[in-house]
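First up is the structure itself, then whatever we jot down about it.
Only a single protein chain was left out; the remaining protein chains are all shown in position.
The block that comes next holds subunit A.
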Amino acid sequence: MPQSAEKVLDHAPLFREPEYRKMLAEKKRNFERPYPDRTVTDQREFTKTWHYREINLAREALVVNPAKACQPLGAVFAAAGFERTMSFVHGSQGCVAYYRSHLSRHFKEPSSAVSSSMTEDAAVFGGLKNMVDGLANTYKLYEPKMIAVSTTCMAEVIGDDLHGFIENAKDEGAVPHDFDVPFAHTPAFVGSHVDGYDSMVKGVLENFWKGEQRTVNPGSINIIPGFDGFCVGNNRELKRLLNLMGVSYTFIQDASDQFDTPSDGEFRMYDGGTKIEDVRAALNAEATVSLQQYNTRRTLEYCKAAGQSTVSFHYPLGVKATDEFLVKVSEISGREIPEAIRLERGRLVDAMADSQSWLHGKKYAIYGDPDFVYAVARFIMETGGEPTHCLATNGTPAWEAEMKKLLASSPLGNDAQVWASKDLWAMRSLLFTEPVDLLIGNSYGKYLERDTGTPLIRLMFPIFDRHHHHRFPLMGYQGGLRVLTTILDKIFDRLDRETMQVGVTDYSYDLTR
């Protein structure tokens, strides 16, 4: 009996005890009808080959371990960035349970959203009744300032008309006529979570800007961060920089407080977020700056049509990307970049110079959302690294072209390959056939780390199996420092592990590096 009250063993050590090993071996032998070990080993070896890679990459229909989620998740995340806004997802209720869990597992925070709980009858007759009753319940129970409506694939397939339904619900008194109910159609079978984000933010802007007269407020800037699992650290870091510059700005969609409420005895269902009056006033901004191009394509078009100048970045991470962002902000706002920021920049460059010998020539595989992959590849090249595989399951041909252009800008990108719309099972083949030193992505990459032995650095949403990473910025010079240190730690930890065998390899187990 391995278990004892003095030393309680949970699953990790418990099942390594001999009793359990024996039990599991017998279960396998007697009841599981297993393949011979040799067959399993042969197949495993086959999956590491170029031949397997070829059939794997030739897949046309099956998707295995994709690095993307569906639109409504993006919409729910977007809604969380507005003041006292309840996310209302029109469709079947299981989806909302999934979005809430997904966000909670990443941020380790509550995630609030309601569903219109459509079932078979709604599939036949439409979900109008669910919308009317649902909005009334949400309004009364959760006292929101705004209800942001998005859809699941069910509501989209049956063709529910959100605009009409919301008007109907208002006519029936579910919510007052002047109550804000922006909406976005977010079918799960189109695009990915970044498109859902785009649609919802655009929906909110339209709700407040449509038919309004614009009076330009010179030098003022709107910032749209995009779907970002690191919004807590990033938004705060960017605000710090903008405040140092004295820029007049409004974050449009800011979930940094909503997903980082304090523990002090009170559950805040709503916290922070862009104020309604600020969203309204944001029409008058001189320019709208998006931090993530692929998250905001339609929103930016709308801003442009409203008369604003627009510019977008690919997740400003690293030296040059941050430079460009700050220079642009300075140009629009007319505010100078202060000396304090120049010194910060110098400190990041100093850190990179100090560590360059450990980073130069390292090969990387990077996967995640399109803007993230772009940003990381760019920064890796700044450190002397080579982005060997750049993969975005939700990457488009346009993204692929843009990536190639970026990679062509440096000799370090010479051997890089870009993989738009491929999944992580494809990445597995890539890592076996053309190995790299480091893998950068999200928690789902841990299976790639296990199978291929490539060390994983978690910098992308979602991170389920490590805590608190999202509280620290990746953007700006401070963020660059954080990313740099994370990569270096991984390299040094691995080097230590490989050299620590006493009396065998520990001649390289150096104290100073």
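Some points to look at:
Just so it is clear, a contact is a pair of C-beta atoms (placed from the backbone, for glycine too) under 8 Å apart; a residue touches a chain by one contact, two chains touch by 3 or more; residues count from 1.
Assume contacts and distances are computed from a predicted model.
When the unshown chain is looked up in UniProt, the name that turns up among "PTS sugar transporter subunit IIC", "Dihydroorotate dehydrogenase", "Nitrogenase protein alpha chain" or "Cytochrome bc1 complex cytochrome b subunit" is "Nitrogenase protein alpha chain". Taking the complete complex into account, A:24 is the one of A:24, A:216 or A:500 that touches the chain left out.
Here the missing chain is touched by one residue of A:85, A:111, A:253 or A:454, and it is A:111. Those residues of subunit A that touch the chain absent from the view are 1-6, 8-11, 14-15, 19-20, 23-24, 27-28, 30-35, 39-40, 43-44, 47, 52, 55-56, 59-66, 68-70, 72-73, 88, 91-95, 97-102, 104-105, 108-120, 122-123, 130-131, 133-138, 140-144, 152-154, 157-158, 187-190, 192, 261-269, 425, 428, 444, 447, 451.
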